[in-house]
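Shown here: the complex without one of its protein chains, the others still in place.
Labels A, B and C are assigned to the chains in the order they are written; within every chain, residues are numbered from 1.
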Amino acid sequence: MTRRLSPAALSSTTLSSTVLIYLALAGVLVIGGAAVATGGGNLFATANLVDMFTRTSLTGFLAIGMTLVILCRSLDLSVGYVAALSSLVAATTMDGDVGRIPLAIGAVLLVSGLIGGANGVFVTVLGVNPFIATLGTGLILKGYLDTEYKGPAGDVPAVFQQFGYTRIAFIPISTVVMLAVAAAAIWFLRSTRTGHHMYAVGGDLDVARMSGIRTGRVLIAAHVLCAMCAGVAGLLLAARFGTGSAEAYTNLYELDAIAAVVLGGTLLLGGKGGVAGTVAGVAILAVLDTVFNVMQIDPFAKDVLRGAVIIAAVAIYARRQLDRTARRPRFALEGRAS
Amino acid sequence: DTPADTPDEETSAESGDEWFVQAEYDEQLAQRDIEPEGDPETPWLQAIEPEWIDTTEYAREGGDATVCFSNASISNPWRVTGWITMQEQVAVLKEAGDIGEFRHSDAGDDDDQQISDIQAFIDSGDCDALLISPSTTATLTPAVEAACDSGVPVIVFDRGVNTDCAVTFIHPIGGYAYGADAAEFLVDNLEPGSKVLALRILPGVDVLEHRWAAAQEIFGDSELEVLGDEFTGGDAAEIKDIVTQYLQRGEVDGIWMDAGDGAVAAIEAFEDAGKPYPVMAGEDELSFMRKWEETGMTAIAPVYSNFQWRTPVLAATMILAGEQVPSEWVLPQDPITEAELADYLERNVDMPSLHYAKFGGEDLPGFPESWTDR
Amino acid sequence: MTRSPLLAMRGIGKAFLGAPVLSEVDLTIERGEVHALVGENGAGKSTLMKILAGVHSADAGTVELDGRAVSFGHPLQAQHAGVASVFQEFNLLPELTVSENVHLGREPRRRGLIDRRAMTERTAEVLSDLGVEHLSPSAKAGSLSVAHQQITEIAKALSQGADLLCMDEPTASLADAEVELLYRLIGRLRERGVSVLYVSHRIREIFDLCDRITVLKDGRLVKCVDTTDITPDELVTAMVGRRIEAAFPDRLPGTETGEVRLRVRGGGNAWIDGIDLDVRAGEIVGLAGLQGSGRTEIAEAVFGIAPFTRGTIELDGGPVRITGPRKAIGAGIALVTEDRKAQGLALRQSVRANARMVLDANARVHSGRRLDRIPGLLSSLDLVSRGDDQEVRFLSGGNQQKVVVAKWLAAEPGVIVLDEPTRGIDVGAKHKLYSVIRSLAAEGLAVLLIASELIEVIGLADRIVVLHDGSIAGELPGGATEQDVMAYATGRRSAEAGPA
């Protein structure tokens, strides 16, 4: 045996990573709630709850897709551009006509899926590092958007705008849809072969291949789904804007999404993690945003705090990871255990 | 009637100049010559051809109003300057008891974020008036409409939205006037056949696109040659690089800019290349104006009136007092010419370089420390 | 009409990056046959098996299954054609459970979805078929012992219900009881008409299990014989190309056993305990034991990777505290690690860069004179390369190992620990290493040698220390019999009890 398994899981950890992340979310809620309370506010007032939920949906869609590619040990830096393009495809296809909504949704999913496919092919067939491949795709899309759309375009009918504005009690519909997509993604990763194989591809490409997995296809599928999630995010943008906007790509949504995924406990190295954690990661970022807003934190201080929280959280996860690399001991630290 | 043999006029018109609307262009150019109503000493309260509307339905007893402000961002020096001015104005109104609490949120130029911010203000139910400086015109429209529907008086300023549901929309004359001021100056001060380089920040932003659309209109009717239009991101290094490259390829006689950020870098490119100064249209940004004075070059500083940041807060208190406001509050927007240069430099002598001459805060109690020591 | 054999591989050739690994190899396997594939390390056994499994594609030759020509571009195609494989390297994903690993790539489905219950049930079935208890299908693979991981691998291959089962050194990490299980299982498969291709270095297993033997040497077919037509001695001669007695060079004249250089007393940590060890200048001490008995842990403790938490270490009579590799190197200890690719070499760097790595990394041993010695050192090891600039990943395993040895010798250590130095390297290189080890001793180094092939320890070491379950079970003189060593290694005899 020349290669042994990484003994990552040897220690008897009772706490699963996902539980830890939800505990982190709870911690953020408690600390945030206390901070807001000292300022005389109530973080859990309906308005603030609505705000938190609303903020989860857009990043949520992007981060769910991003989880899939990161699980496969890939990356997608083009999602912001795909979302912007999708908002335009949606709005221009609908063009104010309610009857064309299904067509528009189809067109968005098709276009974004094709872009994801291209990303996947660059990575698997051409062997381009995903960072560069998707950065390149992003640039290509940016050029197209800047050239083709000199500003907002298209018209989203009021019915479809409801996707961006309606809520059920205090939960926005877009959040419900996002959670549904998250549930679908969890189900997909757990119950379908392709989804299940994503863990294998990200865990060890060679092992996956030798076990008979078509690794290229799995990776391409992840990229396609990731881009389609970005497409859905684009639909949400269109619904909220009432039009399509190329400018949306300037917001570096991809970095937010990656941060949420990593906060959610998915390893950037692939093979470990999941969408349930990602949802918590997204929620943590949303809670932070709401807390900062309610507390009227200076926008630039927000960036500082956000950066610090992300690093700190990941450092805590990494510490746990470290503890678990210990081999199973045979002897107690002092003397022989018999 | 086959599509092949009919030239598609509509699309060609669209793709040629999506941003150009003749009627608005004509209107703005005309507004430049209209004497605004109100005291010229307080240009932020002046209005061009106002149509006063009644706001008694929003009248509110007892002062101490909670005013909320959804800001697109403070991601550039122009917005930073304005934001300071606005806060100083708020301080005055708080002192006077008109405003009790002033809440703001900053969307960091993210449209979706700003929509959430606006929703959060509405949902909180605490706002007596809502100020919005939209990050993008079209995309914020539904959110602003929703805000109007909530019954809170909504005041939109700077960039507009595609709805007139707001109680008032406050803005200087606009992008066409700005672009035209700059372009006309170049046409007037350059020989026919001279070459002009256009430096733009980024594509797709309406206020900026209107400036360029107006300039194209004017250059098109002139005998100037436009060498090119380049996007610089407002980055000084990028600007200097691009101008240097143009200078390597030939003469550049005039520079048209859609915003003054980095104007000095463009001028330096001429200095470093040993070329004579161009005729230049910058902005009322102080580093440019100081360079202008220092070099004695032929230039103009078009103005996108920064003092407009005072108006919305004042409008809010007026509306909450039930006073009349213009339904569209068009503020004056006069470029700074050579003749006024020395005066404006004198008035802003302590101000930092990325400050805007027509910021209109000289009479506020925080002046000048609030702008100098941030 | 005679039925065609189940498998017929003819004229198989394969080269990696220009270096031929297999040429003109034929292999036929009949139905229900257990067929052994033997040969020295690096003979190309695993490569041949991987071609059959669709992992690599052959450069030349044909493969027929059941009389039909096949060519597998992907492991999946091999699986579909009825070929299942247990690979030499572990092929499990630590984050997945046993049952997920067993079914990886072939998850049972119900209505298109993964049927986890069926997966668990089938895994339990296969495991009980194997007679394995205490292995839960829902345990994470990463949490298993090495033996259970190996069993999971076997279960993974078995569960495919294949016509041909290929196993590459399946018993390498199994204890006797588990090997027995495997024997019974292979017997049952044979009854069902399943054929088995069996790769192993354990001569006894081959004679116990197999019907026919194919011998490879340096990538070529040497012979294919019925087990009944050959004796173990003849087989070894066929594999090695010469008689085994000639395999180990004698102690060099002038080698003197001097003072104790390395002394460990009561050494222990979480994995090993009660280690008393003396290695003298000029002496080769062998560490023997089963897989997982703690030999590597001793090496790692001496070198400070996982230091002793109890006991003492003395070097040349003075106590030292070795808390990390840098301390060890500074104290004159070198460790040739057991996994040269993962731990020994920066594969994408040049021969030169690797050879000087220890000198570059440690100011205390860096010197111009030592740097100047490196080219001479490399050539004294007979390194075959395209020059010092060549990236080491393009070298053959034996030559890679020579680079590792050179990088340590460059630092002129007083104690050298060699952990499986001959793993995966060819006969010639092995021999060269044997004589290098001898000459190190002659130069007065203290050598601690760990080797899984017992014969190497027996043939080279002056003394053999045998480990069992993390502790020293006994000590034997060089040249002791395999039985004696195994008696200690398996715990049947212990130091306290004394020789039976």
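Keep in mind that, in the parts below, a contact is a pair of C-beta atoms (placed from the backbone, for glycine too) under 8 Å apart; a residue touches a chain by one contact, two chains touch by 3 or more.
In this section, contacts and distances are computed from a predicted model.
Chemist: Given the choices "NADH-quinone oxidoreductase subunit K", "Autoinducer 2 import system permease protein LsrD", "Dihydroorotate dehydrogenase B (NAD(+)), electron transfer subunit" or "Multisubunit sodium/proton antiporter, MrpF subunit", state the protein name listed in UniProt for the chain not shown.
Modeler: Its UniProt record gives the name "Autoinducer 2 import system permease protein LsrD".
Chemist: Among the chains included here, which ones are touched by the excluded chain in the whole complex?
Modeler: Among the chains that are shown, those touched by the missing chain are A, B, C.
Chemist: Which of A:128, A:176 or A:295 touches the chain that is not shown?
Modeler: The one listed residue touching the chain not shown is A:128.
Chemist: Touching the left-out chain: which of C:89, C:115, C:314 or C:360?
Modeler: C:360
Chemist: Given that one chain is not shown, which residue among B:241, B:323 or B:340 touches it?
Modeler: B:241
Chemist: Looking at the full complex, which residue from B:46, B:81, B:141 or B:216 touches the chain that isn't shown here?
Modeler: Per the contact definition at the top, the residue touching the missing chain is B:81.
Chemist: Which parts of chain B are in contact with the chain that was left out?
Modeler: Residues in contact with the chain left out: 74-77, 79-81, 83-84, 203, 228-231, 233-237, 239-242, 244-245, 248-249, 261-262, 264-265, 268, 272-273, 287, 352-354, 374.
Chemist: Could you please point out the chain A residues that touch the chain left off the display?
Modeler: Interface with the chain not displayed, on the chain A side: 122, 126-129, 131-133, 135-144, 146-147, 255, 258-259, 262, 268-269, 298-308, 310-311, 314-315, 318-319, 321-322.
Chemist: Contact with the hidden chain only, please: which chain C residues?
Modeler: Chain C touches the missing chain through residues 17-19, 303, 305, 325-326, 329-330, 335, 337, 342-349, 353-354, 356-358, 360-362, 366, 375-376, 378-380, 382-388, 394, 407.
Rule of thumb we're sticking to: only the chains that are shown with their structure count from here on.
Chemist: Common contacts of chain B and chain C?
Modeler: Neighbours common to chain B and chain C are A.
Chemist: If you count the C-beta pairs in contact for each pair of chains, which pair comes out on top?
Modeler: Counting C-beta pairs in contact per chain pair, the top pair is A-C.
Chemist: Which chain would you call central, comparing Cα centres to the global Cα centre?
Modeler: Of all chains shown, the one whose C-alpha centroid lies nearest the global centroid is A.
Chemist: Using mean CA coordinates as chain centres, what's the gap between chain A and chain B in Å?
Modeler: Here the centre of chain B sits 36 Å away from the centre of chain A.
Chemist: Contact residues on chain A for chain C in the complex?
Modeler: 1-10, 190-193, 196-197, 199-200, 203-204, 207-214, 271-272, 327, 329-336
Chemist: Where on chain C is chain A touching in the complex?
Modeler: 53, 55, 74-76, 78-79, 85, 87-96, 100, 104-107, 109, 112-114, 140-144, 146, 149-150, 156, 169, 172-173, 268-274, 291, 294, 309-310, 339, 341-342, 423-424, 469-470
Chemist: Which bits of chain A are touching chain B when the two form their complex?
Modeler: Interface residues on chain A, with respect to chain B: 45-48, 50-51, 54-55, 58, 146, 149-152, 161, 164-165, 237, 240-243, 245-248, 250-251, 290, 293, 296, 299.
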